[in-house]
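Sharing a structure below in structure tokens format, with a few things to ask.
Here the complex is missing one protein chain, while the rest keep their positions.
Take a look at chain A:
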């Protein structure tokens, strides 16, 4: 049984974060029970290319009805790695986001920002053998939300990653380098560790741009690492 490293919860938001008000009534109060991992935790769903279509990772094309979506064309790319810096290959990555005016294509979103007839706002892909992924999309706009009276979310993309076990499952958010709203956001501020916030900030990557077409950002995602198997007197893979 090769276990995953214990999750370092000091890097993650605690359940109760009163400045993010919705957490107040939705945060468990008793301590979690710590489990030693079993087959139930070290296994998880697997995905293949039959599950998705090639265009699914192109948010500029995958919902277009009458033309291109409005806004700044961007590429978001990076690797899914584990805490041992090993790539996580063949794992599903799903993203969702607002359009350039900060509006989500969701029947519950009532923000004044305009819907874009050519933008759905979701995409998905499977990492390659080296854990790489890429999306093409439109840079999302900032938008206001009901928390304090005047809260604005920084531009962000939601990211959902599976890894290879149920214990690696993670949802996080990608922010954009240089956005002044990051430092003002109560949801970002649920993360207690400044380096951990920095790790969620995608960096401008001019080398990955498509000249005269799309600007690029690089965003690596790190999932939990796993202990090596001890084979005789030598840790395998080390």
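Just so we're on the same page, a residue touches a chain if its C-beta (ideal position, glycine included) is under 8 Å from a C-beta of that chain, and two chains touch if they have at least 3 such contacts; residues count from 1.
As a convention for this text, contacts and distances are computed from a predicted model.
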In UniProt, the chain not displayed here, chosen among "Ferredoxin--NADP reductase", "Protocatechuate 3,4-dioxygenase subunit alpha", "Carbohydrate ABC transporter permease" or "Dehydrogenase", goes by "Protocatechuate 3,4-dioxygenase subunit alpha"
Among the options A:60, A:81 or A:155, the absent chain makes contact with A:81
The listed residue (A:101, A:151, A:172 or A:214) that touches the chain absent from the view is A:172
Had the left-out chain been drawn, it would touch chain A at residues 1, 6-9, 11-15, 17, 20, 22-30, 32-47, 51-53, 56, 62-63, 81-85, 92, 94-96, 104-109, 120-122, 124, 158, 160, 166-167, 169-173, 187-188, 190-191, 193, 195-197, 199-200, 221-225
